[in-house]
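A short write-up of the structure that comes next.
What you see is the complex with one protein chain gone and the rest in place.
And then chain A:
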Amino acid sequence: MLPLPLLLTLALPVRAEPPHVFGVRPALAPLYTPISSKTPPTWKCLDGSLEIPFSAVNDDYCDCPDGSDEPGTSACPNTTFYCRNEGHLGAVIPSSRVRDGLCELECCDGSDEPEGLCLNKCEETGREYREQVEAERKLRKTGSKIRSTYIAHAQKEKKRLEKELVSIEAEIAERQAEVDKLKAHKEKTESISAATMELKKQSPLYFSLITHSKALKSFQRVHKKLKERERLLGDILTGLRDGYNPNYQDMAVLEAVRGWEAAEGLPPKGSEDDDVVVNSPAEEEELEEGAWTEGQLEWQLNDLINQDYLDLLLQHETYLESLEKPSLLHDLSSYIPDSIRPQYESVRDTLISTLQSVGLIKGGSNEVTEEANRARIAFEDAEKRLRESSENKEDTEQELGRLFSAEGFGKSGEWKKLQDVCLEKDTGEYIYEVCLFGSAKQKAKTGSHSNLGDFSHWNTQFSTDDPQYYSKQYYTGGTRCWNGPERSLTLHLSCGTENVLHSVSEPEKCEYHIVGQTPALCLPLEIEENPKVEL
C-alpha cells in the first residue's frame, strides 16, 4: 500500500511508453522486456509457461495461457487493462472493454479506445479529484482536531472516574465496617427482645384482654344472627299486616297485627296516613354513660376486636414506665455536663446492655423491643447504603471499562464525549432522534413515538482495528412492527466537522438507516484512513 502522494509521483514521469507496455501497470512494466539473447527476441509469459516472440506482445492475438501477452488489447479473456490517465490517477478496467467503441469513465485519457474517439479529460478530472481530496483533507484536519479534544475529554474522564473509584472504595470499606457493627448489635437486641416478648405475654392483663376479645367476637356473631332473625320476623309480620284480610275477623291474626303495629309505632292498618310512621318506635332509650348505641355496636365493634393486643400491651408498659421514676443510671445523663455527654452515653448504652444481658438490671422492657426494631432498621439502612456504594462502584468500573474499549467508546475513548448527545433529523413527516449510545426514536408530530432501538454494537463485520468498525452503530430491540420484526436502526457515520444526521431511509420494513457525520471519525491525516486503495 502506497500513500497517495507517492502514487501520483509514480504515475507522472512515465510518458510515451513503448507499444509493448501499453496497458501494463507501471509496477509490472519492467517485466515486459525482451529476452534479447534470442533472435528474433522472445518473451516469457508472466506465468512462465510459454516463450513467445517479443513481437507477439500486444499483437491482438492471445498466446499466453494467463493472457499476459495482451495487456493492451481485448484479445485475452479475463485480463485487465491499465489506463495511465496522466494528470489523474491510473485506473484498471477489464480488457474486454478495450476497443469496444465506448469511452470508459475510468479511463479519462481515452486510452481504452483508438486515438481520436475519446477526449482526454484527465487534466480536468484530475483537478476535480485533487480538489475533492484536498477538501476532504481539510475536513479531516479540522475534524481530527475536534476529535483530539474528544480524546482529551476521555482522558480527563478516565482520571475523574479513577479518582471516584478510589473514593467509592474507601466509602465501601467504611460502610462495610458500619454494617458489621450494626449487624452484631441487631442480633444481640433481637435475641433479648424475643425472650422478653414471651415473658410479657404471661401478664394476666394481656391474658384477660385476649379472653375479652374472644368473648366479644362470639357475642358479635350471635348478635348478627339475632338481628337477621329479627328482620326476617319483621318482614313476615309486615307482610301479614299488609296482606291479611281484615274482614275475616281472625282474632289471632288481628292481635298479631295490632301488636306488631304497636311495637313498631305504625298507625292502625286502614288509617289515612298508612305509610307514615306516627311516632318513633320506642321512646329514646336511656343510655348508661359511655354505653354504646346500636349503631356503634354495629360499626365500631370490629375495630375493638381487631385491635393489636400485643401493641396495646407494649403501649401499656411504656405508660407505666413513664410513671415510675427512672433509675439514676438510666437518667444520669441529665447530670452530666454537656461536653462529655456523648462519650458518657455510648459508655452507658454499652454498660446497660451488658448488664441487661446478664440480667443484673431490668431493662425498660419496652425499650428492648423498640431498641431491637431500631437496630434492625439501622442495620437495613446501612446495608442499603453499602449496596448503593457497591452498585456505584460497579457502574463506575463498567464505565471505566467502556471508556477505552472497542466495544464501548473506542480504543482512544474518542466517542465518550458523544455519550447521550441527541441528534435529530426532521423529515417533515417524522422527527428522528438518535441519542448516541442511548436509544433512537421516531417521533410523530402528534407526540407519540416509536422506539427504534437501543445502542447495541459497532460494525463487528470489521476488526476493531479497521476504521470501518466505527462507521456503523447498531440500535436494536425497538418497538415491534405490526406483523414484522422489532424496529432497528443502523447509523452510518463518516468524518465531518459536526455531529449531524443527514438522511433517513427504511430500505427493509422496520429497519431504518440514518446517515450522519461526526468528528469522532476524523482520523489524523498521518493515519491512513482507508488501507484498501490499490494502485
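As a working rule, contacts are C-beta pairs under 8 Å (C-beta built on N, C-alpha and C of every residue); 3 or more make two chains touch, one makes a residue touch a chain; residues count from 1.
Heads up, the rule we're going with is that contacts and distances are computed from a predicted model.
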> Under which of the names "Tumor suppressor candidate 3", "Probable alpha/beta-glucosidase agdC", "glutathione transferase" or "ER membrane protein complex subunit 2" is the non-displayed chain listed in UniProt?
Replying inline: "Probable alpha/beta-glucosidase agdC"
>> For the chain left out of this view, which of A:318, A:373 or A:479 touches it?
In response: A:479
> Which of A:202, A:448 or A:463 sits in contact with the chain that's absent?
Replying inline: A:448
> So which bits of chain A touch the chain we can't see?
Replying inline: 429-430, 442, 444, 446-451, 479-483, 486
